[in-house]
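Apart from one protein chain that is not included, each protein chain of the complex appears where it belongs.
A and B are the chain letters, set down in written order, and residue numbers restart from 1 in every chain.
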Amino acid sequence: MVASFGPIAMAVVIATIFGLLPLGISRLVAPRKPDSVKNAPYECGVETIGPTMIQFKNHFYLYALIFVIFDVEAVFLFPWAVIFSQLGTLALVEMFVFVGLLLVGYAYAWRKGALDWV
Amino acid sequence: MNFNLVLLMPEIALTSAAGLAILVDAFSPRGLSRRFLLWIAGGGIAISAALALRLLGTNTSAFNGAIAVDDYAVFFKLLFLAATLLVLLAADTFMEETRHRAEFVGLLLLATTGLMLLAAAMDLITLYISIEISSLSIAFLSAWDKRGLRSTEAGLKYFLLSAMSSAVLLYGMALLYGLTGHTRLDLIATQIGQGPNAALFLALAMLLAGFGFKVSAVPFQMWTPDVYEGAPLPITAFLSVASKAAGFAATVRVLQIALPTSQTDWTVLVAALAAATMTVGNIVALVQTNMKRMLAYSSIAQAGYVLVGVAAASQLGVSAVMFYLLAYTATNLAAFIACIAIFNLTDSEQIGDLRGLRWRSPWLAFALAVSLLSLAGLPPFVGFFAKLYVFWAAADRGLLWLVLVGVVNSAVSLYYYAQVIHDMYITGIGGGEPGVGDPVTTLGPRRPSPGLSTALTLAVIGVLVFGVLSGFFFGIGDVAARTVAR
Partner (left out) sequence: MIAPTEALVAGSFYTFAAIALAGAIGVVLARKVFHSALFLVLTLASLAATFVILGADFLGAVQIVIYVGAITVLILFGIMLTPRNVELPESSGVGRSTAGVFVAAAVFIVSTTVIVTSQWPRSMSTPIPDRPTTEAIGQGLFTTYALPFEMASILLLIAMIGAIVIAREEQ
């Protein structure tokens, strides 16, 4: 079974090479003449006003968190789908309870405006 | 397969009440009133308790051995439900001020559900998830006052340390599973061989460390004073009684069922924990000036006394632990609820500011005095009988040195408990009864609310009644203890 992951391993190796090779080549071949203008954060456009490391909206975090929660839920769906035909109604009811409890949280998040963009 | 939902009804009722409170509040235009939320929560708790009572004497396991439905579990479930009800009543003022009442009630009920499952857990996985359910909700509840730095610190500290202790606990469980190939406690016991085994010892140590965090036993008590001080007081009260009692319920069940002393001798280990916990808690409590921190160290010391009963590792020991937790729950709730009322009144948490309380508020002073005397273990209050049973169980197993440590500790603890009572009753400002117009006589704006008064009265009645009828209540625990003790 481990052998069936061989292609994936190959893909990982090839992808790594594909990513690193151009970087390495340009490092070797490309001429480098840094000056103050080139090293400036923006080579064109207006100078930034104020600090650039500002605090982002908290909403990002809530989205990420809700994403994690539903990601976990989705992971549980895979084994459920695999054995669904064996267990039938029982598995269906169990998954409904599981998703139902999460729906309470989802409805709450929705009503409280955690999903709104303000 | 055994999917008998009747056996799970107490938990289902409580979870439904929590979901109902949260959803109805979210979907009603102006949110629910505190009174209405209390009705939902109180109804949920009452139904849950009634359903739990019906399960008395069932003594079976459910969901393929995931939970046990025995008298031991039912005893603790009723204890947690009662504690949660009192905490909710006492949280009157707090709920008036917070913007998230429904969520507060909901998470508190879900935390209680977690604790109920923890007391019933017969499988390592159920055990772990119920610990997480209760710890996560308590971490959120501790950080509830999110504008306040101390509350945020309390929540974060509790969350990080509980995650750490969960990791240790999981490692211990993994070792146990690797050794036996089972996650069910009763099956683990059948697979553990005789004789010493390094991995088993490590697993035991890690389990004790994980549970030690939950019950704040030394040396896993570091978080206790900071969290107790920073968390909203009703949550501190909940944490100090229900969460601690559930930790002990699970510890005793795991030790008694999965690791019987006939195969693994953990008596010395637990006895050492008990001695360290009592001593450290009592000695550090001596120098506290903040009432909450004093009660935090006092609750650490109390955990030490309970551990004495655990170390006894007998049926007598288990019943003594159960009775102690019953007594401690009533007593500590009375102490904390009295503190809520007093802090509302004085806006100060310093012990020194309790001076002359008896003239300002005789009832609160009396309630706090009763609970402190019971915590110190003075007759005729319930704390005395609780200690008596615990020490008796330990002596019965030949742990006389531990009993001696316990008795010396009780004497030490009397000093700081009595100090508070002395402040309240003997010292007024300037030494005598304050005159009219003296700043001490003016009461603060927030008199105890009806809910708070009810909760305090119930808790004090508990302290007195459990004390007077100690034999009867110990007997109840004794019957229930038979379902786990060998």
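Heads up, the rule we're going with is that a residue touches a chain if its C-beta (ideal position, glycine included) is under 8 Å from a C-beta of that chain, and two chains touch if they have at least 3 such contacts.
Keep in mind the model is a prediction, meaning the values are calculated, not measured.
Displayed chains that the missing chain touches over the full complex: A, B (touch as defined at the top). Among B:Ser48, B:Thr93, B:Ser130 or B:Asn344, only B:Ser130 touches the chain left out of the display. Within the complete assembly, B:Ala199 is the residue of B:Ala163, B:Ala199, B:Leu286 or B:Ile461 that touches the hidden chain. Summary of contacts with the chain left out: across B:Leu110, B:Leu357, B:Val405 or B:Ile421, the touching residue is B:Leu110. Screening B:Thr15, B:Gln221 or B:Asn332 for touch with the missing chain picks out B:Thr15. For chain B, the residues in touch with the chain missing from this view are 1, 3, 8, 15, 22, 62-64, 66-67, 99-100, 103, 106-107, 110, 113-114, 117, 123, 125-126, 129-130, 132-133, 136-137, 139-140, 143-144, 146, 155, 175, 178-181, 191, 193, 197-202.
Those residues of chain A that touch the chain absent from the view are 1-3, 5, 9, 53, 55-62, 64-69, 71-76, 78-80, 82-83, 86-87, 90-91, 94, 97-99, 101-102, 104-106, 108-109, 112, 114.
By our rule, only the chains that are shown with their structure count from here on.
Mean C-alpha position of chain A lies 40 Å from that of chain B.
Only residues 3, 15, 19, 22-23, 26-27 of chain B touch chain A when the two sit together in their complex.
Residues 90, 101, 104, 107-108, 111-112 of chain A are the ones touching chain B in the complex.
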